[in-house]
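One structure follows; several queries about it will come next.
Removed from the display is one protein chain of the complex; every other protein chain stays in position.
Presenting chain A:
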């Protein structure tokens, strides 16, 4: 399970990073979302991976670390708010600039200005 988990996290963050480095706002936002999913998975694994164990101390002798779960919960909430803001900002930029390039320029403009 650990290997699968590590590969999943790695692939997610690699794809997220690749998309974040793209030149248009839509892939960038998708990339940031993937990156935040990868981060959440990573945080979750930091308390150690256990199966079939409740995150409540005292309920049974065998329990999983509750702290990473609390962290992931906070990170998810913040991540949603941030993604929502990034989407609205990207739409506003598209409206104001007339195109969705992160630099606010059209492809032909970039060719001319050197």
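The criterion applied here is as follows: contacts are C-beta pairs under 8 Å (C-beta built on N, C-alpha and C of every residue); 3 or more make two chains touch, one makes a residue touch a chain; residues count from 1.
To be clear about the criterion, contacts and distances are computed from a predicted model.
Student: The hidden chain: which UniProt name fits, "Sulfate transport system permease protein CysT", "[Fe] hydrogenase NAD-binding subunit", "Sulfur carrier protein ThiS" or "Monovalent cation/H+ antiporter subunit D"?
Tutor: The chain we cannot see is recorded in UniProt as "Monovalent cation/H+ antiporter subunit D".
Student: List the chain A residues touching the unshown chain?
Tutor: Its contact residues with the unshown chain are 16, 20, 25, 28, 32, 35-36, 38-39, 42-43, 46-47, 67-68, 71, 74-75, 78, 81-82, 85-86, 89-90, 92-93, 96-97, 102-104.
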